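Of the protein chains in this complex, one is absent; all others appear in place.
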Amino acid sequence: MNRHPKLGSVDRGRVVRFVFDGREYTGHPGDTLASALLANGVRRVGTSVTHGRPRGIFAAGAEEPNAVVQIEEPFPEPMVPATMVELYDGLVASGLAGRGRLADRPDPARYDGMYAHCEVLVVGGGPAGLAAAEEAARSGVRVILADERTPAAPPGVRLLPRTTVIGYYDDNYLIAVERRSEAGTARERLWRIRAGHVVLATGAHERSIAFAGNDLPGVMLAGAARTYLTRYGVLPGRRAVVFTTNDSAYLAAEDLARAGVEIAAIVDVRPTPAPTDIEVISGNFVTEARGDGEVSSVLVGSRELEADLLLVSGGWNPVVHLFGQSGGTLRYDDDLAALVPGESPQAVTVAGAARGVFGHADCVQDGIRAARAALGQTAPEPPPTSRQHACWLVPATDYTRHFVDLQRDVTVADIHRATGAGLRSVEHVKRYTTAGTAHDQGKTSGLLTTAVMARTLGVSPADLGSTTFRAPYTPVSFAALAGRDRGDLHDPVRVTALHDWHAAHGALFENVGQWKRPWYYPGDGEDMDTAVLRECRAAREGVAAMDASTLGKIDIRGPDAAEFLDRLYTNLMSTLKVGSIRYGVLCRLDGMVFDDGTAIRLAEDHYLVTTTTGNAAAVLDWMEEWLQTEWPDLRVHCTSVTEQWATVALVGPGSRAVLAELAPDLAVDSASFPFMTWREADVAGIPARICRISFSGELAYEINVSWWYGLALWEAVMSRDVTPYGTETMHVLRAEKGYPIIGQDTDGTVTPHDLGLSWLVSKKKADFLGKRSFTRQDTARSDRKRLVGLLPATRLREGSALLADGRMVGHVTSSYLSAALGRPFALALVAGEHTTLTTLDGTPAEVTSPVFYDPEGRRRDG
Amino acid sequence: MLLIPCPWCGPRDEAEFHYGGQAHVAYPADPAALSDEEWGRYLFFRDNPAGPFAERWSHSAGCRRWFNVVRDTSTNRIVPQEANR
Partner (left out) sequence: MAERRSPLSGLDVELPGVTVTEVPYLTQLNVRTATPLTPPNTTRRDGDVTTVWLGPDEYLLIGPGEIATPGVDVSAHRTTIRLTGPRARDLLAHGCALDLHPSVFPPGRCAQTLFARTPIILIATEDGYLILVRSSFARHLADWLLDAGSEGTVRYGRKPFASPKGHDF
């Protein structure tokens, strides 16, 4: 075990067992998979994606490009950096060759989501972030601090621990993922945070240097090695060479030396090294890391130093990802030799290393400054940003093993090939080489790519700019994004007051918008066709009933209600008598049918209109839009009453007798209660509005009662000899009559004239919505597709293309078997005059009128 | 997720709103008097600036009121405008 006896904060009193690549190991609570692997001497963790080269652990945090593993147990999860996996008992993982594997079983874990609001959100719990959070909380405002680990929160600060902020969106809306592991809680929680002001204290990522063999296991960022030692007590090697451009790696070298790692030498590219007791080779480069599968020696010019660990520090890049996502500009700072935040359109302040302030005391001061700026208080002068020595690349003749992007296997030679091909934009080189497009999104490689490119082109990185930073900062699972909205909760489900009855009586359900509607009610041993034919026969020959509660209902009141409807519908609604009902069609301004339904006139100034099930909200929005924005002078109010009423359609030649039994006080004969009128009466002892309308061509009634009494009404109807039917039967019955369904027989390119509904388009009205478009050149064409009927040899598939002389002239919109006709039939939208058409598979179909059944309309009076 | 200032309910998440496109495109007083081209222009043509854009929103999941804002399409900065039209 490469574990220091004292250092680190893992819980040494307890042992955690895990399996990696089939071998069992142990670690401690507080370890990551990466630290536990290093502690067990595991150096090779994966294989590179393109070249199949061995790869080890390179970093200690979210920027890890190399050690990306597959979690096998407790649940398969692909492409997880070993540095971000908290070790737990029973973890089984394996190394990857650049590609993971999705789970082949349902994820048993639960996921949660929460909204949060605060005046100040601090991202990052390092010295600057902690100081900013503490300072902001002092003024009593709500402060949230999000950190990837679990720092001690200052008083008055709401800490989101083990939380990575992954997205920064408009108006200070940020998304964060919290990793949780407490038993009985959700595995991950997605936070949606709206903040008054954001302080980004996201720190800096150490960067690498491009030299030969810089991808070998055993090459590690110097700061990462120091983290493994101080946080986990892990010695990542026995004898190390340190290759640096800056002082920070000296601290790593000295800490490691004190802990017992032999430091062969510090190779400092700068001519003047920092003071240290360790041997320094200054003004020099590591020219190659050598070894068979892992580092065994390091070449410095002509000198070969024996070492199993090569620590690299090319300096530090401020983590500007979230700032970039906020819409902030980024600027290459020559002194810092890194990208630094510029201006953002949002209320955000950057503090500490995230803007290039590297000293601890300076970071604390900068955090306090940022908090005060966030609160609009007088803020102290910002501490100065640091200077860094720029060194990106060790010159060589062969650049094919100088890796820039370890995860994508992109080398300096690849960048040379891109610039050699004439590419000059960082965005183009990114796409050409794929550098920065991997799972880690170039956290350690992005600026290195730009700098190598700049060096090749003989310009400054400042001249090239940067690629765009986009969310997510780290990968996020779809399950976390879905949260609780999965399985049966994945989308709102709307049910009627009769739903339980339908379910208890074996109905299969059809989704219509968000509604669950009974589709058909199969009896014992019945398949769908048999059940639907039986239901159709009941409606045509006896009496049947359907739950029609899902139709949208809008209450329209006011002195100008009639005028309002005249402007909206294609036909006249103002001439409708109180007590009567009229069918109507709504068009968009382009003249295309948008919805249909009935208007019931309840009083001179009062209508109730129905909409199709899926369009209720859209129709109400449409009405409100015109009322509020174009016709504010009309004295009309619209109120949705869809769920105020439960509606039962009672259909068939026997429906009048059933209604008469249920409503003894209602005169049901045709003269007293004619077609397209409504009456109020008690039905089954329940106050009801009964409408004599028909969507089947049969004698029919729609009985409306309070939603609360819907089930009682339905049960009363079902206690008679009435067959329940579902949406499939409804579709067949209406198609036999040639009644179109908006959204099935229409698709937004169909006018009322195309549907054969010219009789519904008023010629008297000066204007109504869509009228002007009927005379547009395209709309007035005589060869437009029109609704026709088809009598095919065999049942057609809805959507099938229809051919005439080998040319497509239309398609099937509705297709069913008809009990009444004893054969298959269909509706179609077809251009031109034809007697027969064929489908692509050669099925012939006779073209007919769309009205197949009772064209004289005798049956609706029973 | 934009935070859109409903003039009645205050700032709310974009998810509560319907977008209504360019503002101040009035329905023609007499559509019948327009040529096909003029009517087509009213129906189908809208501005698409990179910068300030007067547009309509409806607080459909809230008070159902329509209102106008000026949104800078390059920064998403919103400046509230009058409640109607």
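Letters are used for the chains, namely A and B, taken in the order the chains are written, and counting of residues starts over at 1 for each.
Here is the rule we go by: a contact is a pair of C-beta atoms (placed from the backbone, for glycine too) under 8 Å apart; a residue touches a chain by one contact, two chains touch by 3 or more.
All figures in this text were calculated on a predicted structure; none of them were measured in a lab.
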Only one of A:L38, A:A82, A:I166 or A:A186 touches the unshown chain, namely A:A186
Just to verify: which one of A:L423, A:L568 or A:L713 makes contact with the chain not shown?
A:L713
Contact with the hidden chain (one of A:N511, A:T639 or A:T775)
A:T639
Interface with the unshown chain - residue positions in chain B:
8-10, 12-13, 15-16, 61-65
Write the list of chain A residues that the hidden chain touches.
74, 88, 106-110, 112-117, 142, 181, 183-187, 192, 194, 484-489, 491-497, 515, 550, 555, 557, 637, 639-645, 684-686, 706-709, 711-713, 716
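Just so it is clear, only the chains that are shown with their structure count from here on.
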For chain A and chain B, let me know how many angstrom lie between their CA-based centres, rounded off.
25
Chain A contact footprint on chain B (complex, rising order)
1-3, 18, 20, 26-27, 30-32, 34, 36, 39-40, 43, 56, 58, 60, 64-66, 75-77, 84-85
In the complex, chain A residues that touch chain B:
169-171, 173, 192, 194, 327, 345, 589-590, 617, 620-621, 624-625, 628-630, 632, 766-767, 771-773, 775-777
